[in-house]
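Below: one structure in structure tokens.
Not every chain is included here, but those present sit where they belong.
For reference, chains read A and B in written order, and residue numbers begin at 1 within each chain.
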Amino acid sequence: MPAYATNMRLKFPILALTLELLTIVLFAVFVVYDDGKPSSDPHDPHDPHAGNHTQEGAPMDLYPMFQDVHVMIFIGFGFLMTFLKRYGFSSVGVNLLLAAFGLQWGLLMQGFWHMEDGKIKINIFKIINADFSTATVLISFGAVLGKTSPVQLLIMTILEITIFSINEHLVATVLHANDVGASMIIHAFGAYFGLAVARVLYRPGLKNGHEKEGSVYHSDMFAMIGTVFLWMFWPSFNSAIADPGFTQLTAVINTYLSLAACVLSAYAVSSLVEHKGKLDMVHIQNATLAGGVAVGTCADMNIGPFGAMLIGLVAGIISTLGFKFLTPILASSLGIQDTCGVHNLHGMPGILGGVAGIVAVAMGKKDGGNASMQAAALASSLGFALVGGLVTGFIMKIPLWGQPPDQNCYDDSLYWEVPDEEEESGESFAHADHSKNKAEV
Amino acid sequence: MPAYATNMRLKFPILALTLELLTIVLFAVFVVYDDGKPSSDPHDPHDPHAGNHTQEGAPMDLYPMFQDVHVMIFIGFGFLMTFLKRYGFSSVGVNLLLAAFGLQWGLLMQGFWHMEDGKIKINIFKIINADFSTATVLISFGAVLGKTSPVQLLIMTILEITIFSINEHLVATVLHANDVGASMIIHAFGAYFGLAVARVLYRPGLKNGHEKEGSVYHSDMFAMIGTVFLWMFWPSFNSAIADPGFTQLTAVINTYLSLAACVLSAYAVSSLVEHKGKLDMVHIQNATLAGGVAVGTCADMNIGPFGAMLIGLVAGIISTLGFKFLTPILASSLGIQDTCGVHNLHGMPGILGGVAGIVAVAMGKKDGGNASMQAAALASSLGFALVGGLVTGFIMKIPLWGQPPDQNCYDDSLYWEVPDEEEESGESFAHADHSKNKAEV
């Protein structure tokens, strides 16, 4: 690929502005505020949430939950990916870009399934779901982090949220499956979608690693900001759209306890498998969160506090083992280079969550649940993810979108103005001037 | 100016303690808890908020909103300014100092306009407004960041909040203008106040830049913490004091969407105007927030979701263009050295917000609104800001307050004990000891 192809000067601004203008036109035609008044149509009888938080409860009741989820999307996912030594600008910056566009696109794609009088009515419940829809993209972003251009990623955002919205509708409205914390429809979906994209974009040139694919001390600290905010607010993620009252309380408690148990098992296994019993930051940053993923589907079910803790315990173990043993095999044998190890944080724990949901429903832990429908929901989510991810990957591979060459992977300086001082070794902190980095591809 | 003048040992402690003791005395005389009981006086009929959240609703209803605003003031503004390579202690530390004093002063200054039975009654609504009053100071702080002493800044805090409170009273109670998200009375006011101060404190010696006036890789990452927290919680800023219910929901949705659209336009224009289409951290850290500023005045108006997005789109464009083209001209031609570019983030978007408010009210988007009064509010805010800023600037210029000499600008070591290791180039991270930096002015 010729070097100039990575110059974003025209293609990125044109794509971004065109998408935004198109989105604004669609909003002008279709989107209104939810004023709380019933529509002239009867509510879609298949929509479990129709009118849920608009006609009952005050319009702002869910707002604190929304803000917790918002922090997870923008600080949590954004900073979790800043562990790479020279890719922090892209991690937190492109995370912001994709999520900001994705939430608008998600409002439209999810909204089209639930129109009233031909309009999408926005309320807090809808913007929580819009934030959720971006989470799929941010998970997939983790699989291809450092190896894709902003243009490629905007394309992935459009396609992934569109496909996500179809699967979500199928799972919730057609299958009537339970997935309150979205182990299946967000975490497993986002992970396998991203892994499929990563497979298509496989780079043999990175088989032996890359000098920039690693952390430095301070970048690992920044990543912990993301980890801890995700960890703290995960109870909000899993309970935000639960039925109000004691069901929501159950979702909070299950998630709180699953995450706490998961920390212990992740630390224990990290120490067990590492050199001289040391802890590995990669495990701590990620596997401590697997309990939140895995308890998602049955967060609002009556699985008992100890049931939630068992799920978290197992999730922490398989996630850490995945980082240690599976990720290298995926890269070497299957051609899947998973930068952030989303398979270990979202993929396997997401499937664990889906399976736990099947078992819990089969054991009668959720009124009205149907284990077959749960299984169908898991299969649907994986199927849409893999097929959707492969198709999306091939579209992203078209050599027009400024994909970085191997030697410039994991390096902000390809798409960002980067301050000089850390670019040229030997130059001290104190004497660096503030002129912009002129090194180019 | 003689070097010893920057020694804060006596003047800073004496000023800080004197101010705090004076404030405590004023609190002892005038301030009580709001116990929710009606006062013996009828409420001020001109105060749109009188008793708003005290007699209706529970006393803690607004508390989550308050905490979001609190995070914006202390983390948001504080970390946004940490982008400078050697001025992080001052950015986040002096931000804390000014806001902690400012909120006390703001409670008094705003409270004096709304006394009941001779007392200022504190509730959550009042402490939100107190936090708001400090925002004006923190915006102005951005204009003079790195070039002022803590003593000068405490003086600015007193004067600016006092003047702000007069203008706010005029706008809200006399003119009955709408400015729910404070585009005019906080953002435009704070920006032009700070720019007027910066004009008076103009330093020809910094005309050709300063070696410390720039970022390093990690300082840009710290600044992104500020950016993202401001971005996430801006819907709370713009809706915190909106009328409860659907009006508040409208303010949330408009702000959420304006910010999302603004991200796309800020990224697009940054790439368009930068070298080889790269993104510039200065734009991303700041211009992505302009949509929150610009939608402030009409956040609670019925402008439609797409209307909010259009405002955000335009704000992101003018803000980015301002950083690229206008800031250098202000410095070279008008003698206004605006360290953080507050003119681009708060100044122009604040005026845009005021103008959008005039238009929206003229179009009937706000019941009871009056376009002339909106215009008068904008003019009043700019007038108080410019005159107040000039007067304040001249007071700050009195050579008693320890203003730093040019060569020590943008450098924490003038007012802070700074660890050694990054002070002396060539000394490695690993071998730095923990003795304090002895280098003095």
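Simple rule for what comes next: contacts are C-beta pairs under 8 Å (C-beta built on N, C-alpha and C of every residue); 3 or more make two chains touch, one makes a residue touch a chain.
It should be emphasised that the depicted structure is a prediction, and the values quoted were computed from it without experimental measurement.
Engineer: Let me spell it out: one sequence, repeated, and 2 copies placed. What is the copy number of the whole complex?
Structural biologist: Every protein chain is the same sequence, and there are 3 of them overall.
Just so we're on the same page, only the chains that are shown with their structure count from here on.
Engineer: From the C-alpha centre of chain A to that of chain B, how far is it in Å?
Structural biologist: 33
Engineer: Write out the stretch or stretches of chain A touching chain B in their complex.
Structural biologist: Within the complex, chain A touches chain B at residues 7-10, 12-14, 16-17, 19-21, 23-25, 27-28, 31-36, 58-60, 63-64, 67, 70-71, 74-75, 78-79, 82, 86, 88-89, 92-93, 96-97, 100-101, 103-104, 122-124, 127, 150, 218, 222, 225, 415-419, 421-422, 428-436, 440.
Engineer: Touching chain A in the complex: which residues of chain B?
Structural biologist: Residue positions touching the partner: 64-65, 68, 85-86, 209, 211-218, 220-221, 224-225, 228-229, 231-233, 236, 244-246, 248-250, 252-253, 256-257, 259-261, 263-265, 267-269, 271-272, 274-281, 284, 288, 302, 304-306, 309-310, 313, 422-426.
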